[in-house]
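Yeah, one chain of the complex is gone here, protein chain that is, but the others are all in their spots.
Showing chain A:
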Amino acid sequence: MNDKLLEIRNLKTSFRIRDDYYAAVDDVSLNVNKNEVLAIVGESGSGKSALAFSIMGLHNRAKMEGSINFKGTNLVGLAPGKINKIRGKEMSMIFQDPLTALNPLMTIEEQIGEVIYLHNKAISNRDKKAKVIELLDQVGIPHAKYVCDQYPHELSGGMRQRVIIAIAIANSPELLIADEPTTALDVTIQAQILDLIRDLKQKMDAGIILITHDLGVVAEMADRVAVMYAGEIVEIAEVNTLFEQPRHPYTRSLLNSVPNSDEKQDKLHVIQGIVPALQNLPREGCRFKTRIPWIAESTHEDHPELHEIAPNHFVRCSCYEHFYFPDETEVENSGLS
């Protein structure tokens, strides 16, 4: 279980806005092990996609600091020629929107064939085609031979997502990054795609980073969960621990925002405010402070750090010890912790 596949240390990815750099991923450290699903959750703008793109080296003009150690190679600052040998082969990515992630002018065979060819230039056309058909079968596309010659616009969203998955798994990668793979799909297709990813994980023995804002997906798929807020990891724990004993105010707010059919609620819990824009982000103190203004200032740390409060359970800032929801009393809450 503890085979480290990916080790990210103090990763900081900054984007240039006018003349300054702003970190979208700020001092993130995490590990992904073989045969493990690490879910990264957070609101829009929390930096989870930016983190995924950093790992894949897909940021064009970003400044990256820290290290991303993938099987002994530091991916930060790696020459394009070298990273291209890894991308698509040892690590690959499933994209969010199947409607736009495929080239509209290439047949399905050409698109899947390309990733096979790029990492095995000696392959014959016949072998390549056989491999494409095998992959299409594997991701559950019926009439694979026929689909080969089709163009993306002739396929449904779910089918296209399967094609994207086929591209991602074509070379049996050891690390698969799925960036909200089901967000653009309807619920029944979502379930099928998640089943598929779980199946593939078992077959390929790969590590998966699953980026999502859907806590249902997390509960179903993940082994461990990292919660991101404003570019930082605020809590990281095993999936059961996180759902049963969430600690950080942000994690608790997120979980509390999920509608629950068992309890009759008049109002859905809403986290106040929005994630601040990159330029306006407070870079000092607890970043979640502004969204829980009823919590006393003194409970936050000046320089919040991740504390290991239980084995493999890390929480940032000390404010979690004193956090309560506005409609609860503090006493009730302290009983919980």
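A few notes on this one:
Rule of thumb we're sticking to: a contact is a pair of C-beta atoms (placed from the backbone, for glycine too) under 8 Å apart; a residue touches a chain by one contact, two chains touch by 3 or more; residues count from 1.
Convention: contacts and distances are computed from a predicted model.
Chosen from "Transketolase family protein", "Peptide/nickel transport system permease protein", "Xanthine dehydrogenase family protein subunit M" or "Protocatechuate 3,4-dioxygenase subunit alpha", the protein name that UniProt gives for the omitted chain reads "Peptide/nickel transport system permease protein". Set against the missing chain, the residues A:Ile40, A:Met56, A:Val132 or A:Leu281 yield one that touches it, A:Met56.
For the options A:Leu11, A:Ala62 or A:Ile86, the residue in contact with the chain missing from this view is A:Ile86.
Considering the whole complex, the residue from A:Glu7, A:Asp27, A:Glu65 or A:Glu114 that touches the absent chain is A:Glu114. Of A:Asn103, A:Asn125 or A:Asn312, it is A:Asn103 that touches the chain left out of the display. Seen from chain A, the chain kept out of the figure touches residues 56, 58, 80-81, 84-89, 92-93, 95-97, 100-105, 111, 114-115, 118-119, 151, 153, 164, 167-168.
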